[in-house]
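Take this structure, written in structure tokens, and hold onto it; I'll ask about it next.
Note that one protein chain of the assembly has been removed; the remaining protein chains are unaltered in position.
Moving on to chain A:
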Amino acid sequence: MLIPHPLLGLRDAEEFTYLGDARLLDRPDGMAEGAAAAFYEYVHLRDNPAGVHRELWFHEQGDRSWLVVTRNTVTHEILGAELARNVKGGAA
């Protein structure tokens, strides 16, 4: 399986480690109203789709960047990859 790294091109998936759902980037504000409920959802509740999924991968044996990889969990087709710092930067 090859992951199209936005900076380094196609790299073997073996160089990466997998974290999980890309929604982990959206950490709730711990000081906000209702933080306990928001954190309960953030930590425990995930969608588990059969199909297209956005997930966090770490290029551990490479440039150590975090990527948001869009992958089809049924076919393992990789549909795209972007730097998590850009995704997060855009959301902030």
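The criterion applied here is as follows: a contact is a pair of C-beta atoms (placed from the backbone, for glycine too) under 8 Å apart; a residue touches a chain by one contact, two chains touch by 3 or more; residues count from 1.
Here, contacts and distances are computed from a predicted model.
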Name under which UniProt lists the unshown chain, selected from "Amino acid ABC transporter permease", "phosphoenolpyruvate--glycerone phosphotransferase", "3-oxoacyl-[acyl-carrier-protein] synthase-3" or "Sarcosine oxidase subunit gamma": "Sarcosine oxidase subunit gamma"
Among A:12, A:26 or A:77, the residue in touch with the chain that has been omitted: A:12
Missing-partner contacts on chain A, residue numbers: 7-9, 12, 14-15, 60-65, 83, 85
